[in-house]
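Note that one protein chain of the assembly has been removed; the remaining protein chains are unaltered in position.
Order of writing sets the labels: A and B. Residues in every chain begin at 1.
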Amino acid sequence: MNFLVASIESLGAKVTGWFIVGYDIFAFLTQSLLLLLDRSTWNRATFDVVVKQVYFTAVQILPVFLGYVLVISWLIITIILTTARDFGLTGFASEMTIRVLVLELLPFLTALFIALRSGSAINTEVALMRVNNELDALEHCKVPPMQFEFLPRLIGGVVSVVTLAGLAGLLALLLSYLSIYGLSMAGFEAFTQIIAKIFNLNILFGLIAKCALFGLAVTLIPITAGLETPKKLFMVPVSVLRGMMRVFFAIVAIEVVSLALKYI
Amino acid sequence: MAALPDDVARVALELPLRANLTALDNIALIPLYQRHFTAGESVKQAQAMLEQLGYAGIAPLRDPDMTPAQRFVTQLARALILGRSRLVIDRPGAMLYDVSYPDFIRQLAEQTSSTGTWDIYDFSWNQILYSQALDPE
């Protein structure tokens, strides 16, 4: 009996914990969105920090990222084309590659890439800022850290995921054209027809919205996870661990919801 | 100690500098985000503050690269640029462990044109050090 009560209690504690985490994340998001509307946010200094964040999140890793996209895309295109040829479904192959790669896989992988590289870094940094009292110092100086620490990271994350996923998608489109038609303009008309069939404006805006949500998830969740770190140095790894788990779940959830909206 | 009124600027070990910003940027944050000066103007004000304290050279250094004295000066500059009427230096011995800090602080105080009062809180057993201190307490 006691065991039952204890397990119900622990379940209740967990659910409450999830709600608190969710509430914190959305409260933080609302706060940052409100700040976006504030004119004083849009100054040169914030812009500089945003530029710096975009540099560290997107530009710095561009060669590595594009190389990785090249390999993944080439492999998947080859697999789909070969399989389609074996089953005599070549007509569907190009549509399939574009749908799988450009619309689903590459944005997802980009989000994971950014989450692993920048998300974890952001989580650690914010956790350390909190544990080292740096945030308290800023608070004492009446300088809200939101504008120059958190908001630029959010913007940088969104911009980076959207641009990197876009570049990756374009690269994959180019690769799939080259794999199917080779170095000639012969298939351009047919390819254009397929593109026209797949990308209507809903799909395009959906893709951009999905990438933006990915970018938000891989920065917003680590920041809030870092902010709730207890003021003990040994809690920093725990905070990063929790934050990254939440990021992973959020990315999967966004992907699942987007797929459900598209195909159900 | 924790509950100080809003018009008090505090220099303390618990209020460190932002680790990944230079000394200059740490100071410039205040005019930039509190008083909405432009970035250039804020940096100019911060640089002026450092020059006044005689430490213009530490502007590009970050927290881990500074000596305790340099770090203290930066924290002090950040507190001074807040422009609050009262300045409290909390247990300077914890921050300035490599210099004779009462003299050091007095020297800094003389260089500034600050009009407010400077208070130093310290442990009573260190009182002997402040034989010529400003306002020992």
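Basically, a contact is a pair of C-beta atoms (placed from the backbone, for glycine too) under 8 Å apart; a residue touches a chain by one contact, two chains touch by 3 or more.
Just so it is clear, contacts and distances are computed from a predicted model.
J.: According to its UniProt record, what is the protein name of the omitted chain, chosen from "MCE family protein", "Hydrogenase 4 subunit F", "Ferredoxin" or "RNA polymerase subunit sigma-24"?
T.: So the chain that does not appear here would be "MCE family protein", according to UniProt.
J.: Considering all chains of the complex, which shown ones does the missing chain contact?
T.: A
J.: For the chain not shown, which residue from A:Met1, A:Leu37, A:Leu183 or A:Ala196 touches it across the whole complex?
T.: In the full complex, the listed residue that touches the missing chain is A:Ala196.
J.: Tell me which of A:Leu70, A:Leu167 or A:Val238 is the one touching the absent chain.
T.: If we include the chain that is not displayed, A:Leu167 is the one touching it.
J.: Considering the whole complex, which of A:Lys14, A:Lys52 or A:Lys231 touches the chain not shown?
T.: A:Lys52
J.: By the contact criterion defined above, which parts of chain A meet the unshown chain? Give residue numbers in ascending order.
T.: Given the touch definition above, chain A has residues 51-52, 54-55, 58-59, 62, 91, 163, 166-167, 170, 189-190, 192-193, 195-197, 199-200, 204 touching the missing chain.
One rule holds in what follows: only the chains that are shown with their structure count from here on.
J.: Centroid from C-alpha atoms only, then distance chain A to chain B, rounded to Å. What do you get?
T.: Taking the mean C-alpha position of each chain, the two centres sit 40 Å apart.
J.: Within the complex, which stretch of chain B touches chain A?
T.: Touch list, chain B to chain A: 10, 14-20, 29-30, 32-34, 36, 38-40, 42, 78, 82.
J.: Would you tell me which residues of chain A are touching chain B in their complex?
T.: 40, 43-45, 48, 125, 128-129, 132-134, 136-138, 140-144, 147-148
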